[in-house]
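A single protein chain has been omitted; all remaining protein chains appear in their positions.
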Amino acid sequence: MASLSEPQDDPDRLIASADPDHPANLIPSLCAKFWTLGWVTGTGGGCSIRDEDLVYIAPSGVQKELIKATDIYVLSLAAQHPSLQHRTYLRSPPCHRPSQCTPLFLAAFTRRRAGCCIHTHSQWAVLVTLLLEQAPPGSRTVFEINNIEQVKGFAKGITKQGNLGYHDTLRIPVIENTPHEEDLTEFLEAAMEEYPDTYAVLVRRHGVYVWGDNVHKAKTQCESLDYLFQLAVEMKKLGIPWISDIPRVAPERP
Amino acid sequence: MASLSEPQDDPDRLIASADPDHPANLIPSLCAKFWTLGWVTGTGGGCSIRDEDLVYIAPSGVQKELIKATDIYVLSLAAQHPSLQHRTYLRSPPCHRPSQCTPLFLAAFTRRRAGCCIHTHSQWAVLVTLLLEQAPPGSRTVFEINNIEQVKGFAKGITKQGNLGYHDTLRIPVIENTPHEEDLTEFLEAAMEEYPDTYAVLVRRHGVYVWGDNVHKAKTQCESLDYLFQLAVEMKKLGIPWISDIPRVAPERP
Amino acid sequence: MASLSEPQDDPDRLIASADPDHPANLIPSLCAKFWTLGWVTGTGGGCSIRDEDLVYIAPSGVQKELIKATDIYVLSLAAQHPSLQHRTYLRSPPCHRPSQCTPLFLAAFTRRRAGCCIHTHSQWAVLVTLLLEQAPPGSRTVFEINNIEQVKGFAKGITKQGNLGYHDTLRIPVIENTPHEEDLTEFLEAAMEEYPDTYAVLVRRHGVYVWGDNVHKAKTQCESLDYLFQLAVEMKKLGIPWISDIPRVAPERP
Partner (left out) sequence: MASLSEPQDDPDRLIASADPDHPANLIPSLCAKFWTLGWVTGTGGGCSIRDEDLVYIAPSGVQKELIKATDIYVLSLAAQHPSLQHRTYLRSPPCHRPSQCTPLFLAAFTRRRAGCCIHTHSQWAVLVTLLLEQAPPGSRTVFEINNIEQVKGFAKGITKQGNLGYHDTLRIPVIENTPHEEDLTEFLEAAMEEYPDTYAVLVRRHGVYVWGDNVHKAKTQCESLDYLFQLAVEMKKLGIPWISDIPRVAPERP
């Protein structure tokens, strides 16, 4: 007869692994890296990884460069109620509160089948949203840039093959910020609906959510995007427009 | 009969611990981190931790990234004379002088019951004070910013529950610099009186003092503030005001 | 009778070495360093080393700070068909694709006898190309800077002795970007023809290719160039021209 005292029922087995690529080990090492990049200053930002049905999330309000595997929450995606309001956790660390980003991470996992979602407070992301005029009511603010090699770091979208091309325009929708992070969820989901191929959503005066099919893709897309945000701010200082019409010097291949 | 040669009277036992979270070990590791952030360049800036009645302080004039536990001063808060002019130390490292920041750190400990106080020379803090016009005599210069997610990294104040909200305005009072750092104390204390809920005071053309209930809160509030100072400087370069009137897209929760 | 199962035929012996200066070990450590410099963000940029006839190349689409020796491709320079369209590899790592930069690296190795070639997506390189007006058809866009000490970090050219002098003008030709990185090859080679002494070619809105006789020279020239690109962007912000006519305060030595 199985009981909670048996090893297979010990929630801590979900986060105990010697493999550095296990999500419970990878989230701490990624967060430490993100801290040095200025993405998770203070206790801002975060990172979540999905492995099949299991979702691993860093707790709320912690110094992100100091997280340990034992700080990680684990939940089952299938076991969540559709409204996502009341969540049950397979494993909860003592002395922590769940991340307010949880419903936003879950949106990337359930609506895009993402394997990893990163939320940064990067100043470049915030400055880009400050440089974009707010769209009139009923329309959408969008960050757009083209003819920069680094846009090729982005997949075309979940419904398409391959990555963006050099001449393609990368479009990242912007949503307005809300006082409570959970309340962003419906706006994030609406932006996902409107931009079915986007892998990121900017939050005005707040930061950005970036996801990908797996950790590799989420991280490299987040790096490429942060690069483009920084470049865009510098271009603005130097009076160079984000969208240009570059003559093509070589034909596109099929 | 107890004598100074017995272990319990050895002042070095106050700083000898294998625990990386012991204040005598934490101050060196924090200072090394602060050096890479550009907060304690040269021998500028510093950090002090209070554990109940004991106060741990780094010495004056040292390279902050090289501090060792054996460099740390220890004093008893209760044993200090109210005027704070003549201090007695439970432990003084050989070959060092006490930090000129000591009375300022003590002000945070005695007047705010802080558990940690950080002093940085961050260029962003200095630039923010340079961008603020000096207030007319009798009034106070204040740094103000609102509608930026990172302000949520600050507690509302010692007399209030919870953290600032997204739409709240973070206000950090500015005091004028003095030739001798100890002479800042009365001005720092006056600013604390005037802004009873602030966790930081800017010093014009000098830097910032930030504190918190414990090391975690002091460090994350200091990081959040430095983030906001850097963002504010970039906003100024791009012509974006620090205070805005953002329409609310979702209701505040109770 | 030798067979593929014998050690001397094992392709992995080409990348197995305990020497940290072996190309298969050096590429990973260099790429990790380049990642911290912001040169190979996302999966952009790369690095290739030539040791006599053997060429070592990092794979396409990988996180450059995480590369291991076992990820490295090896090919024989002599065994490549002149058209360079169909390449054969002495060793191919499983689960990777060859770098799209391969024909560009090979151009540096075959046309300049370079020992190492570095490709960065440095934002400073991209910004410099954005600040340079596109030359009229039939002429060449060139980045030019002089009277900066750091230009002495560059060799005068493959046909000349010694390094550039302080008063010399460093000239880096710019080529237009193409949708597919391989298609840059003919433009890179044309720029090499036109500037027979250059050790670098800028790619508009993309980055830079820098090479040298060996790893030391490629890396230090790439660092010096990135320093000059960053300086040039800051000079532009401050209204200082890149080319100046400085009176000579001391005679040139023979």
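For reference, chains read A, B and C in written order, and residue numbers begin at 1 within each chain.
One rule holds for everything that comes next: a residue touches a chain if its C-beta (ideal position, glycine included) is under 8 Å from a C-beta of that chain, and two chains touch if they have at least 3 such contacts.
Because the structure is a prediction, the values reported are computed rather than measured.
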{"item": "Omitted chain - touching chains that are shown", "value": "B, C"}
{"item": "Candidates B:Asn163, B:Asn177 or B:Asn214 - the one touching the absent chain", "value": "B:Asn177"}
{"item": "Residue, one of B:Arg140, B:Arg205 or B:Arg248, that touches the chain absent here", "value": "B:Arg205"}
{"item": "Option from B:Phe187, B:Trp211 or B:Trp242 whose C-beta touches the chain left out", "value": "B:Phe187"}
{"item": "Residue among C:Lys68, C:Arg97, C:Arg113 or C:Lys237 that touches the chain left out of view", "value": "C:Lys237"}
{"item": "Interface with the unshown chain - residue positions in subunit C", "value": "147-150, 153, 165-167, 216, 219-221, 223-224, 226-227, 230-231, 234-235, 237-238, 240, 246, 248-250, 252-253"}
{"item": "Residue ranges of subunit B at the interface with the undisplayed chain", "value": "38, 41-44, 63, 121, 123, 126-127, 130-131, 176-180, 183, 187, 203, 205-207, 233, 236-237"}
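Rule of thumb we're sticking to: only the chains that are shown with their structure count from here on.
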{"item": "Graph class of chain-chain contacts, one of line, ring, star, complete, other", "value": "line"}
{"item": "Same vs different contact residues, subunit A with subunit B, by half of numbers used", "value": "different"}
{"item": "Inter-chain centre distance, subunit A versus subunit B - centres from mean C-alpha coordinates, in Å", "value": "32"}
{"item": "Subunit C residues counted as touching two or more neighbouring chains", "value": "none"}
